[in-house]
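First comes the structure, then the notes that go with it.
Complex shown without one protein chain; remaining protein chains in place.
Moving on to subunit A:
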Amino acid sequence: MCDQTFVAITFGPCDNCAKTKPLMNIYLNNEVINYCSLCVELMACQGLEKGETVAKLKKETEALKVKLEVERNKLHDTELHKLAEKVEAVGQLNIRARRVLKGHANKVLCMDWCTDKRRLVSSSQDGKLIVWDAFTTNKEHAVSMPSTWVMACAYSPSGCAVAAGGLDNKCSVYPLSLDKNENLAAKRKPVAMHTNYVSHCTFTNSDLQVLTSSGDGTCALWDVESAQLLQSFHSHTADVLSLDMGPSETSNTFVSGGCDKKAKLWDMRSGQNVQSFETHESDVNCVKFYPNGDAFATASDDATCRFFDLRADREVAVFSKDSVMFGASSVDFSLSGRLLFAGYNDYTINIWDVLKAERVSILFGHDNRVSTVRVSPDGSAFCSASWDNTLRVWA
């Protein structure tokens, strides 16, 4: 009889690369590590800290997530709408469509107001940017963009330029001239360059910097003059669909929302993702700061809009109704923050009482999805842009 030694090979999923392979049973700090031979080699070259493994990191991740929830819940002593029961209800609103802006040949995807409270810029799937005088409904400028699906447009704080971008993966700035005959398209200045579509853009507090969000999962801050990337923001794990800068002039934060169902708060100087909110059940289409900068609202494909407080670090209200079944594409607050205007894919605009989380009114008028809703800078009106090729100004 021969003594035969059999080497028992463990076959199974590697702790590191998750591939099912023959595993090397090794011990690190008395802990069993089941790595395949390839990963053991890599680990040796990688300078793994003593005892650190993916499994351990995963455990720590789970533990931290639980801790985050526990910390948040400790301070959850009441609900906003409960406290707001004693607040007077919003009276009857007399809001109607006062202007209809017709001129785009295809879906209007985005719009932005000028700081002069009367002009606005809109961008469309037809590849055009139009600057309107909302009082008279006259078109002041029309620019042809190099590509169609211009998903983002923004007016500069000075009113002298507009920024726009979309499927061309770029965001460009167009200086507006008083000479109507001037060819604005020729003065186009490409500023931002992403590796996927640009979903949203905004000027920061001046004409000198532009903040963009993109389908490539990142947000970025650019210098307009040199078209240099100043800071990039990485943390979303899917397309970033929207962003909004803090309302104060000295603000250095912005909030973003994306297809990973998360809304995130960022520090613009460090590029750090400071806070993260994940309660939506589908893509976050739009994010908007509350006027005092301490809270923000989101609109999502899960047919709800939600309200998050930054200092309490949690969701404080959900704006939903059984009869509201279609995704919300855009939100904006009225001047005092009491009303939330939300545009939906069922062609309507719902007006919500932010404190009581109740719907105050529903506005009909568009013949297709509402893509963007924006309140004018002095709060006297709001404008909605729609896939029915028109914009409506409501007051």
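Here is the rule we use: contacts are C-beta pairs under 8 Å (C-beta built on N, C-alpha and C of every residue); 3 or more make two chains touch, one makes a residue touch a chain; residues count from 1.
In this text, contacts and distances are computed from a predicted model.
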Worksheet item: With one chain of the assembly withheld, which option in "Two-component response regulator", "EF-hand domain-containing protein", "GPI-anchored mannoprotein" or "Guanine nucleotide-binding protein subunit gamma" matches that chain's UniProt protein name?
Response: "Guanine nucleotide-binding protein subunit gamma"
Worksheet, complete the sentence: Filtering A:Asp77, A:Asp179 or A:Asp322 for touch with the omitted chain leaves A:Asp77
Discussion item. Of the residues A:Leu101, A:Ala164 or A:Val316, I need the one that contacts the missing chain.
Written reply: A:Val316
Response to the item:
In the full complex, subunit A touches the hidden chain through residues 16-18, 38-39, 42-43, 46, 48, 52, 54, 57-58, 60-61, 64-65, 67-68, 71-72, 75-80, 83-84, 87, 90-91, 93-95, 98-99, 118, 134-135, 235, 272-276, 290-292, 294-295, 309, 311-314, 316, 334-339, 354-355, 375, 378-382, 393, 395
